[in-house]
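Only a single protein chain was left out; the remaining protein chains are all shown in position.
Should a chain be cited, it is by its letter among A, B and C, assigned in written order, with residues numbered from 1 in that chain.
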């Protein structure tokens, strides 16, 4: 089972479209998957009711905390916001059970952005965070730059990007 | 005028205590200051009502957006959460006017943490983000590690830390 | 077989001492190992005779290039120099066969330093480089800070550091 994190709470995001595509790729290779989409599972009151003294006290979010605790292998699909990952993605991580949610687990990263960087710094920063939490990150991290030109009607129109997602999926299954 | 950002919305935080101390140091050297404390100014509904399609539509937050737009020099006091900066600090940045809030401005960073790193990676990540936004960051970034042992009754009890804050304040005034 | 890189060419370095200790730990757990010590294998004329147009033309270094090409799993023991890894370690990497020396391989990192950081940024930078080269890095990266106080007569005198090396060795064997 590979747990896919769609890493923004923006509605109808390209991030979710890529997550769906990647899920199909994984399932086409026989992997079981589940999606955790921040747009669906991050409560709008997570900041006042799910952090610090209230960590673990948000009833709706607790099911996600358990799911993340039980999952063993993750792929985070991460858009670039302001040169790094979205703040809400780090809020999500900050609201999980600590320590232990990610200890000795494995992660993959797929970055996307409307600019030319393809979230390369966002993925570098997340790799640091995962390492701090004792989770290992697959070295191969597709950078889907200028994504607005390469995604149409929920399909990727760039052959290289499709190839990279297939390669990433193969590597994650074997990681 | 130097604008100090207390970089967490946790109540009664050590981050705010350090921010207060640093403010005194700056003012003792003749600088004008103002504090933007996320614990006071980040609306609890910023996630649903202040991002993406709602950017700029949160009435209460708009005054802070204007203040940040007008400010020219910042010092961010940043605690280490999960190996980087708090998610809420990036949410705050993501909710500001884009582009332009930080363009051609100058920032300083002061890191603190209960562990041994003193938020060194948090400050590296933020420096990347500020650079992406075309803001320059002062190279000298005090790392206040094991802060719970060196802060009591709102006072720093570690002479080296006090010295570093004074040095940082001098450099920021001249930056 | 795990290939250990002693990441500086400084003679009689603490880095080599740690590499030897770590080798004993690995072998005590039944792993086969070999050491590549930059102090022994990096030719003094690698800069003029082993880079760019001369890549692969340095006879003495070519045996190391082959060894690195054939190896599958690495642990780099990395001292902190000027806030990152030693320049000579990157020269070593730049002189290897490209592309492919590290593709789809796995690495571990152990950092040491006389300061308080324990080479945390050095390891972050190397993790970025390894990712660029499509090599995955184990998330758990021991930071052996203030190493001059915790190493005597070729033995580590800090129990936590010894524990971390044992944990790292276990994880590398299973990575």
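Here, a contact is a pair of C-beta atoms (placed from the backbone, for glycine too) under 8 Å apart; a residue touches a chain by one contact, two chains touch by 3 or more.
Bear in mind that the values here come from a model prediction, so they are computed numbers and not experimental data.
Considering C:87, C:100 or C:154, the position touching the chain not shown turns out to be C:87 (whole complex).
Residue-wise, the contact with the chain that is not shown comes from C:48, picked out of C:28, C:48 or C:100.
In the complete assembly, the contact with the undisplayed chain comes from B:141, out of B:73, B:90 or B:141. Listed for chain C, the residues touching the missing chain in the whole complex are 9-11, 42, 44-48, 51-53, 81-94, 98, 121, 124-125, 128-129, 131-133. By the touch rule set out above, chain A reaches the unshown chain at residues 116-118, 120-121, 124, 143, 145. Those residues of chain B that touch the chain absent from the view are 104, 123-124, 127-128, 130-131, 133-141, 171, 175.
Everything that follows uses one rule, which is that only the chains that are shown with their structure count from here on.
Chain nearest the geometric middle of the protein is A, using mean C-alpha positions. With each centre defined as the average position of its C-alpha atoms, the distance from chain B to chain C rounds to 36 Å. Separating the CA-averaged centres of chain A and chain C is a span of 30 Å.
Centroids of chain A and chain B (each the mean of its C-alpha atoms) stand 27 Å apart. Counting only residues that touch two or more partner chains, chain C has 124.
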